[in-house]
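For this view, one protein chain was removed and the others were kept in their places.
The block that comes next holds subunit A.
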């Protein structure tokens, strides 16, 4: 009898386990913003990449969660001696979700479309050095460059460089067709997007059968949705103040990863008084980074002393150049001929790092005599007046593009830093493919912009993910905006 009970118990456990398993081939993922459309090659919105990158669309190369670049649809490649010709060998047997074959013609179409005259690719600059794309045979494609481009393989890993097919690109905004491990299923605008496993995937198939992306902008609603177990994973959880509560709850796990977002207090280098390096240095010393991180981000974020991601192996810690020292700051202002300080504008875009951080920074600046007039701006307004119009004294923004130190070589860029030495250095860097030499050049560039106090470098943005306990395979870090579900599984 006892054996029978055990058997029955074992049986019912097995039944229960399989029922639980059946439920656990689906995951509900939430993020704050809804993508405006689903074509990653025609828009800058990170939400597009969050949904489609790696899940639906793949590029010749791809990012891993640790930021490394690995082969994607290109199995391997050869680089010519002069660094001007890249020959990509494509994987065999790759098909798009509509059944058509992915071959060299599609690669040529994708790259030519992105760099065309009338291209609407948000990152067109990534393709600027490509002179010609030639199809050698269906599985071989040759990319000829006008100048050596050390970052080409890295550039091709971006969501803006994913391979698309001429047959399906017209509908990509609402019905994306890629080569990824998941296929687009349906999109109820304003509510959710469903994706389902691609049975004909060329690589390791996804563990999940289906996944739903939901869009919850309101922090309180985000908290309730997780607590009610309506969503299983929230990437970019918007209320860091609740994280300890989730950490203490055995139903959840909290992952805090890094991003490529250098959050800076940008200064208008072309406008008085910020055209004076002493004033910029005074601003840098007036700021207590840790207070900003603790006050605005509830402790999430790594202090930075230059415009470079701290988790990158080439990073140099230069925070020592701009330690919190209000006395020094006041002395520098006096030396610059502004002993009584001055008044300037501080334009703040919507994210909490800017709005909350801005209040704290305004108080810190006031302590050394710099009065700020805070303007809260919506993104569209910020882009038009602050970014394009360059009508600002100070602004806070997180530069989320990976490896974007080259923006300092563009004197037209909104903070208008014009240093021919750095511009020459970046040109050399572009033409350098030797990794050791690239490291050296990158480190020089970081030091130059830190010593020139171009901007006040605050912290590297962190991304908190709250997930149900036991879910594995989620990206910890966000080297590019992506919620890659291809390896995600329930226990």
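Rule of thumb we're sticking to: a residue touches a chain if its C-beta (ideal position, glycine included) is under 8 Å from a C-beta of that chain, and two chains touch if they have at least 3 such contacts; residues count from 1.
Basically, contacts and distances are computed from a predicted model.
The chain not displayed here is annotated in its UniProt record as "Peptide ABC transporter", chosen from "Putative thiamine transport system permease protein", "Alkyl hydroperoxide reductase AhpD", "Copper chaperone" or "Peptide ABC transporter". Here the missing chain is touched by one residue of A:66, A:191, A:209 or A:434, and it is A:191. When the full complex is taken into account, the listed residue touching the unshown chain is A:380, out of A:248, A:380 or A:436.
The omitted chain makes contact with just one of the residues A:95, A:123 or A:210: A:123. Residue-level contact of subunit A with the missing chain is found at 34, 36-37, 43-45, 117-125, 173-174, 188-192, 214-218, 220-221, 224-225, 227-230, 350, 378-381, 383-385, 387-388, 399, 401, 404.
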